[in-house]
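Worksheet: one structure, shown below.
Shown here: the complex without one of its protein chains, the others still in place.
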Amino acid sequence: MAGGQSLVPLMNMRLATPRHLIDLKNVAGLSDIAMSETSVTIGSMARQRQIELSPAIRRACPILAEATTHIAHFQIRQRGTIGGSIAHADPAAELPLIALLLDARIVVRAADRKRSIPARDFFVSTFVTALDESEVIETVVLPRLSSGEGWAFEEFARRHGDFALAGVAATVTLTGGRYSGARLAMSGVAATPVVLPMAERLLGEEPSRALYRAVAAAATADLTPESDIHATGEDRRDIACHLTEIALAAATERALHSTDRSAG
Amino acid sequence: MRRSEDYRLLLGAGTFTDDLQIPRTLHAAFVRSPYAHARITAIDVERALALPGVVAVFTGEDLAKLTEPGVTAQAGAEPMVMETLPTRKVRFNGDPVACVVAVDRYVAEDAIELVEVDYEPLAPVLSMESAAAPDAPLVDEDLSSNLHTRQTRTFGDVVSAFAEADEIVEVRFSTQRMTHVPIETRGVLAVWDAGRMELTFYSGQQTAHLLRTNLARRLRLDENQVRVISPDVGGAFGQKIPLFREELTVAALAIKLRRPIKWIEDRLENLTVANHARDDSAWIRAAVTKDGRILGIKAELWADYGAYAFFTPKYPIDSVGWLLPGPYKLQNYEYSINVVITNKCPAGTLRAPMALVTWATEGMVERIARQLKIDPVEVRRRNMITSRDQPYVSATGYSYEALTPWEGYEQMLRDFDLTGFRAEQRAARANDRYLGVGIASVLEPTTYGSAWYKKSGRGSGHEAATVKVEPSGAVNVSVGIVPTGQGYETTIAQVVAEALGTRVGNVNVLLGDTSIAPYGMGTRGSRGAAAGNAVAYLAATEARAKVLRIAAHLVGEPIDNLEIRDDQIYVLGEPEPRLPLSQASWTAYMDPSALPAGELPGLEIHRTYDPPAMTFSNATHLCVAEVERRTGRVEILDYRVIEDAGTLINPAIVDGQIRGGVSLGIGQALLEEVVYDELGNNQTATFLDYLIPTIDTVPNIQISHVQTPNPHTVLGLKGMAEGPVQGGLAAVMIAVQDALDGKGITIDRSPASPSRIRALFRAVEGDLDE
Partner (left out) sequence: MTAMRRVRFQINGQSVEQDVAPRLLLSDFLRDVLGFTGTHVGCEQGACGACTILLNGEAVRSCLMFAVQVNGATVLTIEGVSPDGTSLHPIQRAFHENHGLQCGFCTPGFVMSACALLKENPAPTESEIRTQLSGNLCRCTGYESIVQSVLQAARDLESAGGQSAGKADSHAG
C-alpha cells in the first residue's frame, strides 16, 4: 500500500479485501525527489502534496505540479502518492495523464530484478498496468520541460476535486512563430489516458483559434469514451474537444510568453 | 445573539449517537438484498453464526415473532403493511433481510458475507409508467395495484375557465430522485434495562415522542416502558422522522439478547437504503387570456414512492398539489395525484417535500409570458397577490394574510437592474455566452396546526413546553421539538428570557429526551418558530405571571405596577429593584406559606399551544447563471433573497436557514441525483457519485429581510426553513431556461447537469459545431 487513499475506501466498502497489506512508507529512499539536467526522478512514495509544493518541480516540470493540484483535495494529497496513483491507473486520473504525455519512465522493482517501463507501455487498461504481482514502482522519471516549451493542463470536473469527466494536457514549442514541437494527451476518454498524434498537425503552422479548433475536432473525432452516470461518451468527447482548444491556446500563450522573456 | 450550542460542538465535546459508549454493547449490521425484486426462498445463517465474535443472526421470521408490523393508513387508499424485516420477498436493492449482532462492527460485517440467502429474482418495476401499467408485476402483493394513490380535487369552475381561455399553455416539470444526506448517518443505541423492564432508545430523531408511541406499539411495550433520547443530531432534513426497520430491529434484539446494541449506518447504506425523495413530475395546463390573465389551471401530478411507505404515500406530492396556485390570484383549479409503488428505495419527506412546486408555478408563469409574448413582469403584475388583496383564500382553501409576494418581487426589481442585465445578456449571446436570470416567488407553508392535520387525515400540529423556574431562579425549559442543527437551544432561551425577564444565559434548554420533554409533535416542516418557540414563550409568560403574583404579594404592590428585568423585580418608575426574581422562586418552593392566598407551591409551568391551521412565509429569490455551451456547466454568478418570515427571533439563524436551504435547492438544480440502472441497482452509493454541493459550488447569497408579522401567531412569528429550498431549485432552473431562451431548448427535468445541458444543445446544434 502506498498512500491508501484509493485502496482504503474500497476496503471500507468491502470492495477490496486484501489478506495482507504492506505499508511502503518505511522503505528508505522511496519518497526522494532528485533533479538532473534532463529529468526529474520522483520516488514512488513521494506524496502528491510534496510534489505540488516542490519549487524544484514547479521549475523543472510545472505541468506536473499544476496537474497534481487537481487531484482530489489537499487532505487526500497529503497521503496520496505519485506511485500509488500511477499504479492504480484510473483512466480519469491526473498523474497517469502527465506520465503518458511526457512519456515518463516507470521504474519498477521486484525482489530480484528491476526494470524501466515507458509510460506508453505501462497503462494497459482501466486499473490494469504492466506491473506484475511481485513488482512495486520504485521511481517515476519524467523529462524536464525544455526552456521555451509552453504547457497547459485543463480538466473538467463537476465539483472541485471530483474525478474529471475529461482532462487534456499539452506542450508546445514555437520557433520563429511557428510550432516546432507539440504533444497532446487526454484522460477520461478511453480505458487509459491516450496520446493524440493529431498534435503533429500543429507543426509548421502559426497559432490561431481556427487551428486549435481544427486540431481539437480532429483529435477528438474518433474517440469513443465510455458512458457513466456523470456523462455520456458524447459528452466526454464534446468536453475533451473544448478543453483541447483551451489547452492549446494556453500552452501557446505560455510558449510565446517564455520566448518573449528569454528574448528580452 | 450567538448560539449556545456552539461551545460543545466546537470543542469536539458534542454527544452524537455514535459517541455514546456503554459497556457490553454489541454491534449490528444488516444483510441486504442485491436484487431490486426477488423472492426469498431460503436463508442459511449457520456459517455466519460459526464466526467467532458473532452473537446472533436474526431474519424476518425471527423479527415477526418479536414485533408488530407497521401499517401506513391513508384515507381513500389501501393501507400498506410493512414487516419489520421482509419474510417473503425483497423489494429494492438494499432491502434488509437479516441482522447480524456481533462483538464489533468489523466482525458483524465479516459475518454478513457468510449469511447465505437464496433468491428467486423477479422482474423489477422501475418507472412510473411501467408501475402503472395494468400487467405490471405487483411490488407489494397485498395491494391491488402499484398505482397506490389516485385522486382528483377540483376547485371553482375549471370547465368554464378552459372554455373561455384564449390560449392553453402547457408545461411539464420533473425532479430527480434525491436523498437527504445528513452528514451524520442514521443510527441507534438501544439499551434494555432488564430489571426495570425499560428500553432506552438513543437515536438522532426529529419527532422523539411520535417515535416513542410507534416504537412501544411495534415492540408490544407500554409507552411508559420506552424512553427515546435524541442526543446531538448531525443533520436530518426530514430523514430522521419515521421508525425505520433497522432501528426497530436493533431495539427488539437489544430486548431479546439483553445487551445494549448499537447500529450506525454507513454512508453507502445512507445513500442507497435510508430514504429518498423528490421522484416527482408535474404536467400543467393553464387557461389564459391574450393579455396574460390566468383563468384556471389543471395539473396532473405523479410521484414514484419506492417500495414501502414510511409516510402516507400521497403526502409530498399532494403538498405540490395544494400549493400549486402559489402567490397567484387563481380560483379555478383542478389537480390529480398519482403515486406509484416501485422497486426503489422508499421515498419520504426531504426538507421541502413540495420542492417542485415553486419551479412548476413560476416556470408556468414564465412560459405563459413567452407563449403570449408578454413581459414576465407584466404577467406577474396581472396575477400576483398583493398585500391589498389579503386576507385572501386560495383556490385550495388556504388563508393568506400578511404576505408580501408582489411587494417582494417589486423590491427585487428595484434592487436588480433587469434592463441592464438584458442588455448584458444580449451582448454575451453574441460571443456564444449564455446568461440567464431566474426570479422566483416562494410561498412557503410553515406551521401546520392540528386543524390542518385533521383535514388532511390524522395527527396533530400542537406543541408543548415546560418552563421550570427552579428555587434559585435558574430556569430549565423543555419543548417537544427536537433540534437537528437549527439552534433551538439558543432561540428558545431567547424567547423564554424575553418573556420571563431573565438573562438568556440563565435559561437552560433541554430537548430530545422523552422523559424530560413534554409530549410534542417534534421537528418537521418549518414549525420550530411559530409552534416550538411560540409555546415556550407562552409557558414562560405564564411563569412570569406567577412570579409577578408572588412578588406583588411579597412587596405589597399591585401586579400591574411590577415588571421583571435582568432577573430583578422592579416597581414601575423606581430605579432600584425591590427584590430578585430568585426570591419569588425560592418562596414558591421553600416557603409556600408566604405565597398569596390560593397560590399553589412550585414554579413549574406546562403549556401546550395549537397554532393556526396553516401559516405561510414568502420570499423572492433571484439567480443569475451562466450556461457554458461547450461543457454544459452551469455557474451561478449572483444569488439574492428577500425573505418575509414575519418576526425574527434570531436573524443570523434565519440567514443560516436561507443559505442552507438555497444550497440544497442548488444541489437539486445542478448536482444531486439518485440513479438506478436497468436492473434496479443503485448506482450512486458513494460521495463520488452522489454529488452534494461543496464550498466551491455554492455562491454567497445576498439576503434582505422584510418582517411582516402574522397577526394570528405568537409574537407575529411565521417560521421558515423549507422555502429557501423551493426557491433555490426554482430560481436556478428558471435562470438556466432563460439563458437558453431562443435556442429552441426547453429544460423540464432537474438537475441541469452538464450531461443534460449538452444533450439539449446537441439536439439543436446538429453538426454546426463540428
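Just so it is clear, A and B label the chains in written order, and each chain counts residues from 1 on its own.
The rule we apply is simple: contacts are C-beta pairs under 8 Å (C-beta built on N, C-alpha and C of every residue); 3 or more make two chains touch, one makes a residue touch a chain.
This structure is a prediction, so every number in the text was calculated from the model and none was measured.
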item: Residue of B:R267, B:R285, B:K314 or B:K718 in touch with the missing chain, whole complex considered; value: B:R267
item: Residue, one of B:I516, B:A545, B:A652 or B:A763, that touches the chain absent here; value: B:A652
item: Residue among B:F237, B:Y305, B:Y335 or B:Y400 touching the omitted chain; value: B:F237
item: Positions on subunit B contacted by the hidden chain, ascending; value: 2-3, 5-7, 9-16, 18-19, 21, 52, 106, 181-185, 232-235, 237, 266-268, 484-487, 652-653, 655-656, 658-664, 686-688, 692-696, 698, 700-701
item: On subunit A, residues whose C-beta touches the chain left out of the figure; value: 4-5, 8-9, 12-13, 21, 23, 25, 49, 72-76, 78-79, 159-161
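The definition used in the following text is that only the chains that are shown with their structure count from here on.
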item: Partner subunit B, residues of subunit A touching it in the complex; value: 9, 12-14, 156, 158-163, 165, 217, 221, 229-232, 234-235, 238-239, 241-242
item: Subunit A-facing residues of subunit B, complex; value: 109, 113, 266, 268, 630-633, 671, 673, 675, 683-686, 688-689, 691, 693-694, 696-697, 753-755, 758-759, 762, 770
